[in-house]
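== subunit A ==
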Amino acid sequence: MNPTIQTLLLIQGVLVGLLTLAGLLVWVERRLLALWQDRLGPNRCGPGGILIFVADGIKMFTKEDWIPPGSDKPVFVMAPAIIVVTALIAFTIIPLAPGVSILDLNIGILFFLALSSMGIYSTVLGGWASNNKYSLLGGLRMSAQMFSYEVFMGLSLMGVVILSGSLNLHDIVKAQSGMWFVVPQFLGFLIFLFAGLAETHRLPFDMPEAESELIAGYHTEYSSMKFGMFFVGEYVGVTLISAIIVTLFFGGWQGPLLPPVVWFFLKTMCFILFFILLRAAIPRPRFDQLLAWGWKFVLPVALLNLIATGAIALARGN
Partner candidate 1 sequence: MATIHIDGKPYEADPEKNLLQTSLTLGFDLPYFCWHPALGSVGACRQCAVRQYRNEEDTQGQIVMACMVPAADGTRISIEDEEAREFRRSVIEWLMVNHPHDCAVCDEGGECHLQDMTVMTGHAYRRFRFRKRTFNNQYLGPFINHEMNRCIQCYRCVRYYKDYAGGRDLDAFASHNHVYFGRSEDGILENEFSGNLVEVCPTGVFTDKTLKTHYTRKWDLQSAPSVCAHCSLGCNTLVGTRYGGARRILNRYHYDINGYFLCDRGRYGYEFVNRPERIRHPLLHEGAHDTETYSKPETCSADVALKEARIRLRRANRIIGIGSPRASLESNYALRSLVGEDNFFNGLPAAESHLVTVALEILRHGPVRSASLREIEEADAVLVLGEDITQTAPRMALAVRQSVMRTPRETARKLGVPAWHDRAIRDVAQSDRGPLFIAAIDETRLDDVSTAAITRAPNDLARFGFAVARALHPEAPPVDGLSESDTTLARQVSDALANADHPVIITGTGLGNEALLQAAANVAWALLRCEKPAALAFVVPEANTFGAGMLDGRPLREAYDAVSSGDADTAIILENDLYQRTHDVDVDRFLGGLKSIIALDSLRNATTDRAHVVLPAGTFAESDGTFVNNETRAQRFFQALPPEGDIAESWRWLGRLAAGSAPSEEPAWKYLDTIIDAMVADYPELRGVRDAAPSADFRSNGARFPRSPRRFSGRTAIHAQFDVNEPSPPADHDSPLSFSMEGSTAVPPASLVSHYWSPGWNSVQALNKFQEEVGGANRGGPPGICLIQPEKNLHPFFTEIPATFRRSGEKFVVLGLPHIFGSDELSRHAPALAERIPHAYVTISDADARARGVSEGDQLVLRIFGREHKLPARIRPKLAPGILGIPMGFPGHAGLVFPVDGHL
Partner candidate 2 sequence: METAFYIVAAIAVLTTLRVVTHTNAVHALIYFIVSLLSMALLFYLLGAPFVAALEVIIYAGAIMVLFLFALMMLNIGTAQDEQERSWTRPGVWVGPGLVSAVLLGVLGWVISEGGQVRGQSDYVAPSEVGVALFGPYLVAVQLAALLLLAGLIGASHLRRHERRTIMSDEPAEPSSDRSTGSKTGKGGIG
């Protein structure tokens, strides 16, 4: 097959797969939350309520698309697009199976970091453009939160880079054939987990939207599909972070018996479920606690981890 067509098909597959997954995650999350709260959750629409995401989609497409007067219109419209676009683009570098990824980039990790830092603009600008004080506060929180956690998100990954000696994700996965990096880089994994949560502003780190304080934060004024894009962007983001964790720390597609893609999918799903469990169980910290925790605890630990890893690597003499 023509490699171009092959790539296009892959793109198509990833795109459709991801968006379907994001939709399904809506249902999965609700059912799981209900499960952990002794409820039933959505169970009316389709078998086991699975078609709820179709209903949600229809609802979102048909709702009134409201742009508040006084908002910064172009920025307001642009903001939700950014989060979906960046999250989707970041997926191009995820190795789904040996040699199978849309882009085989030699600076894969950096590419991911760059795009995740771009994704922040969505919430920050959305919050600003709404011309609403709660939204603005949400946007401000997002920028502060992101700025804090992105620093050690990068640092936490450097341990993996040192161990694998490459920024290429395929190489990193291959480097884990002996042992998953989660073992030597357990600290790095934990830090990345925190940072990933903060970056995707998932609970318990969802301060930018904190319903109890900011109504809905940056997306207070959003409705219809613009809100839907924030919604989809969040689930794609969760999937992305899970996929990256699997790739960097849990051996990516590697696994016995089953085909690599299945292994990759199963591992990713595990982390997605873990994220949902976190949401069900952990309360939201205060915003200043979050920042203090980041700067005063996680950053030093990340630096220590980096230094230790570098020292060990040097001591082993590359």
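On the choice of candidates, all candidates are chains of the complex that A comes from, given by their letters.
The criterion applied here is as follows: a residue touches a chain if its C-beta (ideal position, glycine included) is under 8 Å from a C-beta of that chain, and two chains touch if they have at least 3 such contacts; residues count from 1.
Here the structure is a predicted model, which means the values were calculated and not measured.
Student: Looking at 1 or 2, only one should touch subunit A in the complex. Which number is that?
Tutor: Of the listed options 1 or 2, subunit A touches just 2.
Student: Sort out for me which residues of subunit A touch candidate 2 in the complex.
Tutor: 72, 74-75, 105-107, 110-111, 113-114, 117-118, 120-121, 124-125, 127-128, 136, 139-140, 143-144, 146-147, 150-151, 154, 167
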